[in-house]
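Only one protein chain is missing from this complex, and each of the others stays in its spot.
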Amino acid sequence: MTAYLLTIVILLLIAPLLLSFIKALKMYLLYKRPISLLQGYRNFAKLMQKETIISKEASNITRIAPFLVLAPLLVTLFFLPPVVHGAFYVSFVDAFTITGLIALSTFFLMLLGLDSASAFGGMGSSREAFIAALVEPAMVLTVFSVSMMAGDLGVGQAGVNLAAHFPREHTASFLFAAISFFILLIAENGRIPVDNPETHLELTMVHEAMILDITGVYLAIIETAASVKFVIFASLFASLFLPLGLQYALPIAIAIFVFKLFLIAAAVALIEVNTAKLRLFKVPNLLGIAIVFAFLSLITFYVLGA
Amino acid sequence: MGADFFIGLFLATLIVALFTSRLYRLIFWYSMNSLVLGILALLVGKALDDKAMLITGVATLLIKAVGIPYLLKHFSEKFQFVRQIQPQIKTHYAIILIPAILVFTFYLSEPITHMMQGNTNYVAISISSLFLSLLLMMEHRDVAPKIIGFLSMENALFLLGITATEGMPMLVELGIFFDLLMAIVVMNLLFYKEETQS
Partner (left out) sequence: MFQFDTLSLVFTALIILGVVPNLFYSYGYLPHIERKAYYQIHYFAFILSMVGVVVSANALMFLLFWELMSLASWQLILTEAKEKKTLDAARFYFLMTHFGFVFLLLFFLIATDGNLELGFSAMHSIVAKFAYPTLLFFFIALGFLSKAGAVPLHVWLPYAHPEAPSPVSALMSGVMLKVAIYGLFRFLFDVLYPWPLEWGVVILVIGSLSSLVGVLYALSEHDIKALLANHSIENIGIILIGFGMGMIFESMGLKILSSFAFIAALFHTFNHMSFKSLLFMGAGSVLHQTHTKNIEKYGGLIKAMPVTALTFLLASISISALPPTNGFLSEWMIFQSMLGSSHLGDTSLKLAIPFAIFALAMTGGLAIACFVKAYGITFLGLHRSINAKHAHEVNILMRAGMILMALVVVTLMLFTPFYIDWFDKVLTEFGYPSVYERIFPEGIWHMHSVNIHGGVVSPLILLGALLGVTALLMFGYKVLDVKERIHRTWSCGYHASARTQYSATGFAGPIRRFFGWLYKPDEHFSRESIEGDSSKFSDSHYEVHVRPLFEKTLYQSVGKSANFMSYWIYRLSHFEQTRYAAMIFNLMLGVLFSYRIFAHDFSWATLMLEGAVMIISIKVLIIGDKR
């Protein structure tokens, strides 16, 4: 139980650190002087001291949506696979439930965008709806096929099974699911090449457009939600596709896990530096690859048992 | 186990190559494909302790993963190929068609796999790679992607040869190299035509 709670606290604490790490690495690779790694925390503290401005055109949805964007993601943090053998994990969550919880968070974010009655909010919601409609089937298929290969549909149990006994006979399907999930990680968290998290031009905004009109504590909540979402996806990837290091003692296991998270963050930063953002109507090409790979991993497992 | 991983990579690079719209990217994925194939040949050769396979593996790596892509790039610069190659099949059709092809080649190769006793899944994946490279050839209009599709078909046949038989009978190898020869002849012809046209 202590390992479980300790993991959750650590994940919550390093969430802003991961995003600042990605940004700092990108700046370093572009020969700029990188920002401090603690910038995420500083932003949070600064936003918590500001006053909230609520627009006249908005309704009560703007008052409650930020909380409903963060709550499902915080609840999902409790449902992730464990990082060390013998830790407590929750057994009643499977692929559809996790995708559903993340979709619940996105639902309220989209409503928030439409509530501000500005063209930017509507545009962000519309694009996000388009991307989410293509991402959700891929995510459900990927995590279901990985869970079935691991022998149990519950995500926590699947993580433990994979660490105990990696199914070598299914490596091909695994590889396809890994590629698909990595593309989904990029798409759902709004990184290049799907969405630019540092832009403020409406041509290139998806996530930023929906939150253009909120500030203060609400913006702090939503930025925390974005970093928690990244941590959730990264730790799912680390537990399901890089299931190493669970057999050591608790401090070493947690250190290995955090190292895996930073490795994934570094991979994302490298991809961001080397790719250009895709036009919105070219995003289905990329997501199509994700869907085909997800479907492929399900099929190779089902039909071939490979 | 290791072979599983690399066969998965083989199929993965082929599918990604089906979605690209730029020529240099396609060449890059083709060379990745051949690289994985070479590594696979080396692995199988080491496991079976077959000298011929090891040499073929190294040859594949050198020629197909390095030599041919370099040659293609050189030709494309010399003959000013069109580098923006849009697939004729739209994305939404491709998303349905590619899984359908995969599923049906798995299904079609069932009688064959019942006959084999070894790695049945690998044969199925090789046959589906064959069909997917045929799709690659069909989906673009220009000459260069068609050639790359033809070359990927070579790779798929080579993979089929490795996995279906333990090792590689000389006959199959000769057959494949004859095909390659034909390919080079055809390429020359086409490039000659391109050159005279432009």
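Each chain gets a letter, A and B, in the order it is written, and its residues are counted from 1.
The rule is short, and it goes like this: a residue touches a chain if its C-beta (ideal position, glycine included) is under 8 Å from a C-beta of that chain, and two chains touch if they have at least 3 such contacts.
Because the structure is a prediction, the values reported are computed rather than measured.
Touch with the chain omitted from the figure is made, among A:R127, A:H170 or A:K277, by A:R127. Counting the whole complex, the residues of chain A in touch with the unshown chain are 48, 51-61, 64, 67-68, 70-72, 74-75, 78, 91-94, 96-97, 100-101, 103-104, 106-107, 110-111, 114-123, 125-127, 129-130, 132-137, 140-141, 144, 147-148, 151-154, 212-213, 216-217, 221, 280-281, 284, 291, 295, 298-299, 301-303.
Against the chain not shown here, chain B presents residues 88-90, 92-93, 96-97, 100-101, 103-104, 106-108, 110-111, 134, 137-138, 141.
The rule we apply is simple: only the chains that are shown with their structure count from here on.
Separating the CA-averaged centres of chain A and chain B is a span of 35 Å.
Chain A contributes residues 168-176, 179, 284-285, 288-289, 291-293, 295-296, 299-300, 303-306 to its touches with chain B in the complex.
In the complex of the two chains, the chain B residues touching chain A come out as 1, 4-5, 7-9, 11-12, 15-16, 19, 21, 91-92, 94-95, 98-99, 102-103, 106-107, 120-121, 124-125.
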